[in-house]
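With one protein chain removed, the remaining protein chains of the complex are shown where they sit.
On to subunit A.
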Amino acid sequence: MSDTGSDSEASATEHTALMDGHIAEARPDREIAERIARKRKSKSESQRNYGSVERREESGQGDNRDPGPSSSNPGVQMETQVEELELKYGARHVIKLFVPVTLCMLVVVATISSINFYSVKDVYLAYTPFHEESPYAVTKVWNALANSMILLSVIALMTVLLIVLYKKRCYKIIHGWLILSSLMLLFLFSYLYIEEALRAYNIPMDYITLVFVMWNFGVMGMIVIHWKGPLRMQQAYLIFIAALMALVFIKYLPEWTTWAVLAVISIWDLVAVLTPKGPLRILVETAQERNEPIFPALIYSSTVMYCMAAPGVAVGSAGGSGAPVQGEQRPRELRPLNPNGAQAAGGENRGGGGGTEGDGEGGFDAAWRARGGSPRRLRVDSTAPAHYTTRLDRPRPPPPPPTDAEDEKGVKLGLGDFIFYSVLVGKASSYGDWNTTLACFVAILIGLCLTLLLLAIFKKALPALPISITFGLIFYFATRCVVKPFADALAAEQVFI
């Protein structure tokens, strides 16, 4: 447990958002929008000769490296189209984020309400030495604060460690760490989960079947997350491991500590992403300097990431992520810290630019990589920042995506964000009142909406946690203390307002 905790927590936080944000800054949306506009016009051509289109785009885009109107002639009509396109990436991508976040929360809430194991407090993590056993509220409060400070310092330490490793180019270590984390998560935690589920529903199962099922599940998960696989499967696995991590948090953190940790992590997210000397920002800048993708792991992406080995080479698998290019780039890429407990992953997610390798690790970043810019081009040149690549889908000859331009800009969100949203809603549901759960759920969705709106306005990386968690916490405490009694009184008398 403690191991997972450490790994996950370390990475669990802000990386992705920060990463993305930075990336997003470097590449203004209009570039992407322009490319897409151009691509739309020359869609048929692009489908025929992939390589040339890219080269053409490259050259066309070459000037666009610096923000500013790229061309003068198509300039004007491009402008309006660009404006339209930029804004059009709004609603659909919000929904693309709503659905997985809702699914993750549903899994967590369903588990908490049906399997008693996750609501029972027996053992605690090593990071939370104060177990809140005193009957006095004041003691509990300082216990909670102390615990959350310890956790935060562990996370910060791990983040710094990660940055050091990254700067020293110890990619193999990071890579190994990530693989180990996801192994642990996919096998050990899933096994514990299935064991508790079987126990809760009183279903007997022999070890042979169990080993068979677990082996297949785990190996499939490793393949799909770290390599290639169908997009939906990858998304499903990522949602599941985020839910597992959230359940770990809910079970192994003392009551008040959970709420304190949520608040503290949101503040940390805000600080780490927005301050100039924030650790995540440093990470992003380093990755940008080296023109490398950052921590692709554990980011939920709504589109498939294609990799291209070189101009003219056929696009990689539909499944996304891994493509031949990925293969070559792999040694140089950083795998996102696998959340060994999803934490790590979660944390990493943020960063992930991942994208490119994408493995489709989908991440959602509040940074909304979609705005990222012309990944493709960079990808061909060098290991361009992953996010870029990930973001765009190349229309590929075999099954071209119907809504080309729109589909091209996928959305990413870090798994850490998933985890903490689910922790909040899961914890709210563990008290048994469904009004509270519903209120927190709606509050988090609205927070996510607002975050994406801010992202659309400011076009830079933003942390996904603060607004949603703040809303969630406010509504949790308000609903539990004030709304619940009123609603209960009304429901008991059958008075409908």
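Methods note: a residue touches a chain if its C-beta (ideal position, glycine included) is under 8 Å from a C-beta of that chain, and two chains touch if they have at least 3 such contacts; residues count from 1.
Everything that follows uses one rule, which is that contacts and distances are computed from a predicted model.
> Can you pick, from "Mitochondrial import receptor subunit TOM9-2", "Protein transport protein SEC23", "Aspartate aminotransferase" or "Gamma-secretase subunit Aph-1", the UniProt protein name of the chain not displayed?
"Gamma-secretase subunit Aph-1"
> In the full complex, which of A:Leu106, A:Ala126, A:Val160 or A:Ala478 touches the chain missing from this view?
Among A:Leu106, A:Ala126, A:Val160 or A:Ala478, only A:Ala478 touches the chain that is not shown.
> Applying the definition given at the start, please give the residues of subunit A touching the unseen chain.
Within subunit A, the residues touching the omitted chain are 84, 87-88, 90-92, 94-95, 98, 406, 433-435, 438-439, 442-443, 445-446, 449, 475, 478-479, 482-483, 485-491, 493-497.
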